[in-house]
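With one protein chain withheld, the remaining protein chains of the complex are depicted in position.
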Amino acid sequence: MSQGGLLVVRGLSVAFKTQKGTVQAIDGIDLDLNENETLAIVGESGCGKSVLGHAIMRLLDDIAVVRGSVLFRDKEVYEMETTALLNLRGGLISLVPQSPSSSFNPVIKIGKQIEELIEKAGKEKGIGARKRAVEYLSMAGFSQPEQIYESYPHRLSGGMCERALIAMALSVEPELVIADEPTKGLDALSRKNILGMLHKLAKDASMIMITHDLKAAETCGRIAVMYSGEIVEEGPTGIVLNNPRHVYTKGLIDAQPSRGMKPIKGRHNLFSHNALGCRFKERCDAASSECSNHPLLNIVEDCRKVRCCHA
Amino acid sequence: MKKPGSRTAYILGKLARYCIAISLILTINFFLPRMMPGDPVINLLGEDARNANHFDKNVIAELHKYYGLDKPLHIQYINYLFSIKDNNLGYSIHKKLSVAELIGESFYWTLALLLPSTILGALMALIFGSISGFRQGQLGDISLSIIFVLIFTCPCFLFAILTISIFGFRLGWFPLSGFSSGPSSGLNPLFDIIWHLTLPVIVLSLANAAYIFFIVRNMIAQTMSEYFIFVAKSKGISERAIIFNHVLRNVMPPFISIIALELGFMVSGALIVEIVFSLNGMGTLIYDAMITRDFPVIQGVFLIVTIFVLAANFFADLLYGIADPRIGDAASSINM
Amino acid sequence: MLELVEISKEFRTGFLGKNVKQAVLDATLCVDRGEIVGLIGESGCGKSTLGRIAVKLLMPSSGRIILDGVDVTDMPEKRFREFRRQVQIIFQHPETALDPQYTLLESILESFNKIGIPESEQKDMLLDISEEVNLPLDIIDRHPNQVSGGEIQRAVLTRVFAFEPKYLILDEPTSMLDVSVQAHILQLLKKKAKQDNVGMLFISHDLEVIRAMCDRVAVMKEGRILEEGDTSKMFLSPKSGYMKQLLVNSD
Partner (left out) sequence: MQRAASICEVLKNMEIIERKWFRSLNIGRFTEQIPFSPIKTIGISILIALVFIAIAAPYIAPHDPEKTGIPYQSPSTDHFLGTNDLGQDIFSELLYASRTSLVVGFLAAIISIVIGVSVGLMAGYYRGWVGELLMGMTDVFLLIPGLPLMIILAAYLSPSMWNIIPVIGLLWWCSTARVVHSRVLQVREMQFIESTRALGYSDSYILHKHVLANTKEVIYAKFSLAVASAMLAEASLSFLGLGDPLNISWGEMIHFAFTRGGFANDMWWWYLPPGLMICITVLAFVLITMESRKESRLVELI
């Protein structure tokens, strides 16, 4: 059965076995992404948002136990042959990795690393690949792309590495970009530049932006809020942020400095991922006896889903 | 953009260290016979001098004069430096030959042992270390690690003695000693030498591979856990390409300099292996000299060996400076 | 009043200090008790260097540090130690903020011992402060790598509050934390400033945090302080072009 979407995730769960016991990093995620759609996945550290991004590309270690299905263009990612998988990664799906300064191999020139990806994806060869790499570097806002092409990663600042990474990820014209915390650790000035540039370069592709920054999430069309390995609220960004239905989403919005820095009570820990019932109930003021049943991600309005029995 | 540092500064800094090291060695070599307990003449000429002269005071005084020991120390030092420059390392009364000649003969034999063992040892360490590093925790890694730990714990000379007694004595596959069976045996001389060198080279290269094996294994494992390897995976690059283009490329520069640093150990090992296998290299030379207290020879060998090791290290540093782009840049970034 | 008067700082690196890097140039700034002063600028503008100079972790190349009317700039370290209690600093990265060898409790006790609080009173003091900073006591015997960043920053606050500092330098204390945790800690700091009359220098690149926290703001670029003024004024009608640019970009 064809669902039509670019990416269809059904019941995706990832568990890590640690010495202290199993941690359910993500649990039963359902996600749909259409072509040319941008989706922000928002959540705080430890909610499993990065794991989700890696799980979509089948990039998790052997210690992770993955269940569920990821369909990319109706093909099951977890049943692919090695060659098909290698074509998928860095061909159809590109990852903009998390920490810019340690993402490049320190002994290889930036340009060569971009070229490596372009040649691997079969877009161009030789001189053509070089041209393309330089072209994308200049599109990423470098005024002297040739110079960046020839430099080694340690000579670039964090923000410059981030831009080079984005240029690299998009140089193969992927159908889906997964940007993992593209604004982490950047100051206000660069943040806006980076986001603008990312959207500009990815205008022909779909994008999943994983972030903890609601400001960055605002630039995406749709938003999914994650808590303890689950999606707790999903919908069009404007509507969700203006009228949040889940208590946690509300809390996140109100905790922003511009909205009065109201803290959410209690604290989150990794092992509440395994808790029974609503995982947020300990921290929720509206919690009642109903909340000891695990709530489902219900559709509340058109194209909006909330995982809360009070919503 | 951070400023690129200068590679020349790096090389000059290194060069300064080598100059200091060489002058240190020369100084040690100069002062030891003069400062150590005992008559400096004896220390300079070896115990044979004492026997030959029967403690004749006049002769000793003459020798003092002949060797310039009555002059002030700094003049002696300058004379000493000039004599080194002229390739004059002293005279062995015991062997009735100049030390430079003695060393000149044996140096090539030591090289004949050292070079193949270094290359072989480095290759073994690189190959097995990589296998072990990539498959960390798996059966292959564990068995390789156990084998190399055992070799590591075994002193070089014992390892040599054991191989000789098993493969030479009991099985008789290889000759017991020497570099060749002599011209009369009718064997092809090159083949003969190779046949004689097989055991010593295997012993030496294994012993040294054991040192480097663990370093390589862990460099590989560490590089594999770096974030940029994960990024490379996310780019969809095949495992083979990741190993060769990313991991090994990062491991090579430190590997080169480790090989060079290990050369000091290699030389020590070679000296000992030579003694056990009775090969006429510098090891046997120094061993014989030690037994007969032939100090000039000991000193000469020490000087030559050290300079050889220093030269090799300098070469490796140059290579490293070319291979690793980060060289020289470290100092220019300030932590704000 | 903690005054930094015409502070300059240059770093010399390379052979014989050939490469000179001017980190701070003629920066003048003062923090009064009970007020929170913000210091904004992009990364590498020298704001962290200025913060470190204020607690004399770095010596300024020129300029004076005046603490409640006493010039402490050239005061020898031994005599300065009594002033150390009065000015404290909190850093950005929680993961290295505490010694990984010791538990949170041990690190906190280290500061108690420094002040010379007798052992019999340490427990009460710990209970007091940990309630104030909302540090959960059940994690206090863990090592820093076993707790979250927010919890470490709370432990750091406990450590620092024990000194009853008059001035506090905050070097991006929450930029590595999640929003909800950040909100907790910022509220806490704000309350502390007003309640105990602590003067704070809040260094950050996040305009919103500065806007929400500070009474006064200074903008720094390439080692110079470009502009300084009341928060509301600065955010509504900035004079310097740089501040305008920052404001436009932050929306």
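Note that the chains take the letters A, B and C in the order they are written out, and that residue 1 is the start of every chain.
In this section, a contact is a pair of C-beta atoms (placed from the backbone, for glycine too) under 8 Å apart; a residue touches a chain by one contact, two chains touch by 3 or more.
Everything numeric in this text was worked out from a predicted model, so none of it was measured.
> The complex has one chain that is not drawn here; which of the drawn chains does it touch?
Within the full complex, the chain not displayed touches B, C.
> In the whole complex, not just what's shown, which of B:12, B:149, B:194 or B:322 touches the removed chain?
Of the candidates B:12, B:149, B:194 or B:322, B:149 is in touch with the missing chain.
> Check the options C:98, C:147, C:170 or C:225 and report the residue that touches the missing chain.
Within the whole complex, the residue contacting the unshown chain is C:98.
> Can you say which of C:89, C:133, C:200 or C:213 touches the chain missing from this structure?
Answer from the full complex: C:89 touches the omitted chain.
> If I consider the whole complex, including the chain that's not displayed, which of B:61, B:75, B:158 or B:194 touches that chain?
Answering carefully, the residue with contact to the hidden chain is B:158.
> Can you name the residues of chain C that touch the chain not displayed here?
52, 55, 57, 77, 81, 84-85, 88-93, 96-103, 105-107, 109-111, 114, 119, 123, 126-127, 131, 137-138, 140-141, 156, 159, 163
> Name every residue on chain B in touch with the hidden partner chain.
So the residues of chain B touching the unseen chain are 16-18, 20-21, 24-25, 28-29, 32-33, 36-38, 43, 136, 149-150, 152-158, 161-162, 165, 169, 211, 214-215, 217-219, 221-222, 225, 254, 261, 263-265, 267-268, 271-272, 275-276, 286-287, 290-291, 293, 295, 298-299, 301-302, 305-306, 309-310, 313, 335.
Just so we're on the same page, only the chains that are shown with their structure count from here on.
> Chain A to chain B: how many Å between their CA centres?
Centres of chain A and chain B (C-alpha means) sit 53 Å apart.
> Where the CA atoms of chain A average out and where those of chain C average out, how many Å apart are those spots?
Roughly 33 Å, centre to centre.
> Where does chain B touch two or more other chains at once, residue-wise?
As it turns out, chain B has no residue touching two or more other chains.
> If I count partner chains per residue in chain A, which residues reach a count of at least 2?
Residues 157 of chain A each touch two or more of the other chains.
> Considering only the defined contacts, which chain B positions touch chain A in the complex?
Residues 1-2, 4, 226-228, 230-238, 241, 245-246, 249-250, 253, 323-326, 329, 333 of chain B touch chain A in their complex.
> What residues of chain A sit close enough to touch chain C in their complex?
44-46, 157-158, 185, 187-193, 212, 214, 251-252, 255-258, 260-264, 267, 269
> Would you tell me which residues of chain C are touching chain A in their complex?
The touching residues are 42-44, 136, 148-151, 175-176, 178-184, 186-187, 205-209, 211-213, 245-246, 249-250.
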